[in-house]
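A single protein chain has been omitted from the complex, and every remaining protein chain is retained in its original position.
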Amino acid sequence: MKLNLKVWRQKGASTGGKFETYTVEANEHMSFLEMLDVLNEQLIAEQREPVSFEHDCREGICGTCSMVINGHPHGPMKGTTTCQLHMRHFNDGETITIEPFRSNSFPVIKDLVVDRAAFDRIIQSGGYISVNTGQAQDGNAIPIEKDLASEAFDAATCIGCGACVAACPNASAMLFTSAKVSHLNMMPQGEVEATQRVLNMINQMDSEGFGACSNITACEAECPKEISVKNIARVNREYFAAVLASEKNPSK
Amino acid sequence: MKLDGKVPTGELSEKWTQYRGTMNLVAPNNKRRLEVIVVGSGLAGASAAATLGELGYKVKCFTFHDSPRRAHSIAAQGGINAAKNYQNDGDSVYRLFYDTIKGGDYRSREANVHRLAEASRTIIDQAVAQGVPFAREYGGLLANRSFGGVQVSRTFYARGQTGQQLLIGAYQSLSRQISMGNVTMYNRHEMLDVVKIDGKARGIITRNLVTGAIDRHSAHAVVLGTGGYGNVFYLSTNAMNSNVTAAWRATKRGALMANPCFTQIHPTCIPVSGEYQSKLTLMSESLRNDGRVWVPGKKDDVKAIREGRLKATDIAEEDRDYYLERRYPAFGNLVPRDVASRAAKVACDEGHGVNATGLAVYLDFASAIMRYGKSEAHSKGMVNPSEDEIKLLGEKVVEAKYGNLFEMYAKITGEDPYKSPMMIYPAVHYTMGGLWVDYNLETNIPGLFAVGEANFSDHGANRLGASALMQGLADGYFVIPYTIGQFLSNEIRTPIIDDQQPEFEAAEKAVKDRLAQFINIKGKQSVESFHRRLGKIMWEYCGMSRNEEGLNKARKMIQELRAEFYSDVFVPGELNEYNPELEKAGRVADFLELGELMVVDALDRQESCGGHFREEYRTPEGEAMRNDKDFTYVSAWEWTDTTADPTLHKEELEFENVELKTRSYK
Partner (left out) sequence: MNWFVRFLTSSIGKKLIMSLTGLFLCLFLVVHLAGNLQLLLDDGGEAFNIYAYIMTHNPLIKAVSYGTYFFIILHAIQGIILAIQNRKARKSKYSVTVTRTTGTNSFAARQMALLGSLILVFIGIHMGDFWWKMKSGQTSMEKYDSFQFEVQNLYEKVDATFANEWIVLFYVISMIGLSFHLLHGFQSAFQTLGLNHSKYTPFIKGLGKGFAIIVPALFALIPIYYMFIK
């Protein structure tokens, strides 16, 4: 199959970018990234600079891919990362537009590569349980209801790719933040720090310059792990409780 | 060089406890003055960095990823073993130890493996305390499942994403230490050299992958948790960026590479579908609990299937060869990975492979679906259910157990595994070999440590399923934080290491020269094309089965390919910018050397054991034939000058507690 690719090229964070168009010969069994590999091999053969895009595990779990394909972060297939997206879902002769995840909080490093360090900083602000190695009691000491563990797991499947931010018209990071707060606050082990956690993580999220959530739910619709916006509701709830009912204050 | 494993004396089960109780400690006020570099942020690296930070050391942690959470540990699916005996099925530390030694075909160090089995239990406790959402029973207690090569249920899991959940746990602990200022994190920094001063590892040279800046980082000790080298085969289940560079740079500085030829070929991966393919995807070993492996017995059927005239479901039951059940009746489809992989290769080599390339076998769930369907129909009280009803019920059960894996298979292949059997073929998955380390996980370079898959220590010649996560975390949480004290307790008078010393300068220059060399070759061929060609050589001659003639041929081919690389590779872009091709060039250059060493090691080891199968050494039935008399040793290779032959150092393995037996799964 022959494809026309409109690819965003940008030299660095401080420079502007523009689209360039390429033609590539692919086959329907290729993954989307393998199709880009073919494009890059082609560019290298012509001694031109290949398109920079980030990728690693290519099995949908590392969360490294960061491109928007025809307007969809990770492409048009629901619940699928770019690396798991296959070319059989595209048509011969189709023009595909490929852009980086766009958000002020995810500055472009080069072409389709963006910097998502803001997510790390949100985790550092409280996305953990304060337990040192060796302090743990027996794993079975606290029984956890199966459904609760399963719900926490659903939130914990977040791969930290940033598609939620990329998809959100407001570039809000609420789905990411709420998934982590939910995962930890739901577990009995995480309950101890629940109040401080939600205050700190929301505060950090706000200071990173993400937009505010207005419940558009594009995040859930585009999330490759289909994480639910119920987590956002939960975090709102916990944030209100933390601010209004506890003695703690809404920032460090 | 005499290799001293530094295994403590005493009873096997008491060694670690006694050693821990008597080893040298570093006082808290001194810890604050001691710096430790941890390279890699996977399970081993992140857990080590977090724990060392908690202890009070000043830690600098490096990853070439954009975030520590991306390390390839995240992709581990099945689970993590621990000798908890929660299932009351007779499990114990000794049994886990024994299974691991046996599974490794008696090529690992007893004391290390026993320590691993001991640590396994606290890992689960630690992970639960961190909030890892393991699978649970209705009563709220932890659930277990079983894995290949063992007869107890000791595998803890979090759906098919156990590695992800454990890595996120370690990442969160690491993040906490970063926020507390105990760990300084360097994302997007690739280690390109180790700096040795007075024989000790005192720092590293890194490249900032965004700006291209070459930086010096000094510390009192360096810990490498940089993973395995499976990508030397180009096609593997490893992540695209997994590489050997950190470990190989250490080798070039005099560290020994142990058992490099021990690679694990995982039997259940999605087969190669074309030349363009960049990586292979694993289908969890847990599928073999219910899937039956077969190929058509008749060549005519094979031909018809390959030409698309027949479908798998058209083949009559009596014309199918369930070769694992036929050859290994005791373990059947649940034989260890090396055995299952070789059997698939034999079936395909004999011309029974079922896809266009002839390199695939079926993994069939039809009988499991019917079996579960019948039992569901029975429990629902259905009288005389039709075949379709049973099938539907059965598919639901299978979906509940393996739904995410089936979905992944369908996404990649575009075929529905509920309707027709999966096609699978073995693929490179894990490397048991790695940097040689002693009981302290210290390499032969004082102050240089290796943890996780980067070292060779615990899996011998074959790793059992669900043991990689266990080893990575044991090393990082429960071993290195103690054993590094043995080295650092002698360094409390050493001031902060000055990175202006000539050794740093020389190493930095070497790194810069090497990078400039890649850019300046200005040849015609892409880095990727060299990598692909190397992979083909490795897979053909040093893959699932090896022979002397092929290995000799491969060695020559690799040398030629390496020479061609240095004269004709094209690396676009510049030094001082984000340049993935330049990163890749360095990694492939290292693979081109490591590949040769693997071949040399495979040539030296004139026996078949675990993942290493030499065609010359097999029983009349075609099973692996180990040679304990001559090869019960660790091959530790010294190779600083690639123009000369590598030098072999042997560490003899002593088995005081287990008797060496022929592994039989028949």
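Labels A and B are assigned to the chains in the order they are written; within every chain, residues are numbered from 1.
Convention: a contact is a pair of C-beta atoms (placed from the backbone, for glycine too) under 8 Å apart; a residue touches a chain by one contact, two chains touch by 3 or more.
If you're wondering where the values come from, they're calculated on a predicted model, not measured in any experiment.
Trainee: Based on the whole assembly, the unshown chain contacts which displayed chains?
Mentor: Its contacts among the visible chains are A.
Trainee: Among A:F32, A:F153 or A:F210, single out the residue that touches the unshown chain.
Mentor: A:F210
Trainee: Among A:S103, A:Q124, A:T157 or A:Q189, which one touches the chain that has been omitted from the display?
Mentor: Missing-chain contact among the listed residues: A:S103.
Trainee: State which residues belonging to chain A touch the missing partner chain.
Mentor: Residues touching the hidden chain, for chain A, are 6, 17, 19, 68, 70-72, 97, 99, 102-105, 108, 167, 169-172, 174, 202-203, 205-206, 209-218, 220-222, 229-230, 232-240, 243-244, 249-251.
Rule of thumb we're sticking to: only the chains that are shown with their structure count from here on.
Trainee: Quick one: chain A and chain B, Cα centre-to-centre, how many Å?
Mentor: 26
Trainee: Name, in rising order, each residue of chain A that touches chain B in their complex.
Mentor: Contact set of chain A toward chain B: 11-12, 27, 29-31, 33-34, 37-38, 40-41, 43-45, 47-50, 52, 54-64, 77, 80, 84, 86, 88, 109-110, 113, 115-117, 119-120, 123-125, 127-140, 142-146, 149-150, 152-153, 156-157, 159-160, 183-184, 187, 189-190.
Trainee: Once bound in the complex, which stretches of chain B touch chain A?
Mentor: For chain B paired with chain A, touching residues are 47, 50-51, 54, 65-70, 72, 74-75, 84, 86, 122, 124-131, 133-142, 158-159, 161, 163-165, 168, 171-173, 175-176, 178-179, 185, 187, 210, 237, 239-241, 273-274, 276-279, 281-282, 408, 411-412, 414, 477-478, 481, 526, 528-529, 570, 572-573, 577-578, 580-581.
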